[in-house]
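Data first, discussion second: the structure below is written as structure tokens.
Of the protein chains in this complex, one is absent; all others appear in place.
We just call them A and B in the order they show up, numbering each chain from 1.
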Amino acid sequence: MKNFLTIIFRLTASCLVAGLIMGTTFVLTNKAKKANEHAREQKVVFALLGYSGGQEIPESMGMHELYRYVVTDGEGQSIGYLLPVGEHGQDGGFSFVRIGLDGSFLNQTSVPVSEENVRDQGERDKAIQAALGGDKTIRFTDQTIVVTDHGQRTAYLLSGKFPGFKTNIAIILALDPEYSVIGLEVMEHEEDPGLGAEIEQDYFKNQFKYKPFEKIKSIEVAKKPMPDEYFAALEGNVDEAAADDIMQQYRDQDIYALTGATISSVAVSSGVKGMTRKFAYRLDLLDNVLEQQQIAVPF
Amino acid sequence: MSNDKTSLQLVTNGILKENPIFKLALSMCPAVGISTTVMNGIMLGLAVLFVQVFSSVTISLIKDFIHPRIRIPTYTLTIATWVTVIDLTLAAFFPVAYAKMGIFVKIIVAFAIITMRLEMFACKETVSDSFWDGIGMGMGFLLGMVTIGFVRELLGSGAIMGYDVLGFKPLLFFILPSAGFFVVGLMMGFFNWIETRYAQRKRGNA
């Protein structure tokens, strides 16, 4: 019996110590993790917008985050956007704008949430839920950053996730106001090295660059070898003027598939296609509603 | 039981005589799975080194406190704790490298090599000896991973640590996922061959 008690006591003591160590590490690293993730995203975003390597970011540039939710209540579903309100240059807090499935305006609720907390999904969900009341359930779907310069929109940054060959592929996609692609960055993937993992290489992802919306809408993957000059231009091995020329020339071409990784190539291009099309459709509806209801937004 | 080996002997023992990858053939999963680059090898090797050293020292510190009947659960708990610590730390401070290693950091918890060293060494020896033994085993694993990573990266993508050194890709096959088995098998065979040759020559000289 005494034996039994000592075992229990020692095991409990070890568990407590172990729990203490793990808990402390979690608390210590969690903040750093979030900060690092945010910093990495920020770096990618600036690189996509063309401010890589220490280039100064103009002060007139603004970034406005737009969070999309699907709201379900007794009557059915609707789409909600959490967006910053107020004219350019003034802070009006955040508002949750609900739009019906057919694109009609439903209502607007002010959400008291700070600029810091809005980035954290848990805090954000809590604030929106509190503002909406208990009878509605919300589900976060995606977020978009609208980039402005002097109050004029210059780009949209979309983050999205779709299934690749092995697991999900997460990307950030930069679009210009006409929904043409500015750039694409692969954030997370677990594709096979040497095959599907090549999606993060310049010669694959830069193919999407400058593709117009009309082309992206119906983009396909071509299983043929990539011409040498195009490869060189995509990798940045030729001077800028020549590269621009070549890129223009291949603007309306389909995406060249990666050798031995057609499934990964198709996954990325149809992912980009779907994201762009859905975003364009939704943003038009949202803009329409914002204009009709005269909701002032900084973008 | 006391141990008459010096700390240097303990370290070299782990690196050469009882190398976890090439000699003991334990903890092979990452050696096959993610040894495609030198960088991966270094990162995971350091993680294993950390877990091995900390677990060895912890067990050696509390060896009088462990009840013999719950020895194994205590080892598991110790290893799991240190794996969690290194997992959280890597995820927070090296997110890009961590993403490349996928599930393999968490899987250190099931590595036979660590439990084996705790059972065979740390629970009997002094703290400092356990420390050096941990360093030896961890370094042995790290060097093994780096060697495989070096061969695969150089031959597979013509680069070392991400820097293009050859300018062409001699054997793309080496970097493909299933080639890990071949590379490890060929290297093991190669080391065996060197060893027999070495032994023969020694005998010839004597």
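To be clear about the criterion, a contact is a pair of C-beta atoms (placed from the backbone, for glycine too) under 8 Å apart; a residue touches a chain by one contact, two chains touch by 3 or more.
As a convention for this text, contacts and distances are computed from a predicted model.
Only one chain is not pictured, and the protein name UniProt records for it, out of "2Fe-2S iron-sulfur cluster binding domain-containing protein", "Sodium:proton antiporter", "Electron transport complex protein RnfA" or "Aspartyl/glutamyl-tRNA(Asn/Gln) amidotransferase subunit B", is "Electron transport complex protein RnfA".
Summary of contacts with the chain left out: across B:E18, B:D87 or B:D133, the touching residue is B:D87. The chain that is not drawn here is touched, among residues B:L26, B:L118 or B:I175, by B:L26. On the side of chain A, the interface with the absent chain consists of residues 18-19, 22, 25-26, 70, 77, 79, 99, 101, 103, 141, 163, 165-166, 263, 278, 281-282, 285, using the contact rule stated above. The chain not displayed touches chain B at residues 25-29, 32-33, 72-73, 76-77, 80-81, 83-84, 87-88, 103, 106-107, 109-112, 115, 177-182, 184-186, 188-190, 192-193, 196.
In this text, only the chains that are shown with their structure count from here on.
Inter-chain centre distance (chain A to chain B, centres taken as mean C-alpha positions): 37 Å. Partner chain A is touched in their complex by these residues of chain B: 36-37, 62, 65-67, 69-70, 73-74, 77-78, 80-81, 84-85, 88-89, 91-93, 95-96, 99, 102, 156-157, 172, 175-177. Those residues of chain A lying in contact with chain B across their complex are 3, 6-7, 10-11, 14-15, 18, 21-22, 25-26, 29-30, 32-33, 36-37, 40, 188, 190, 192-195.
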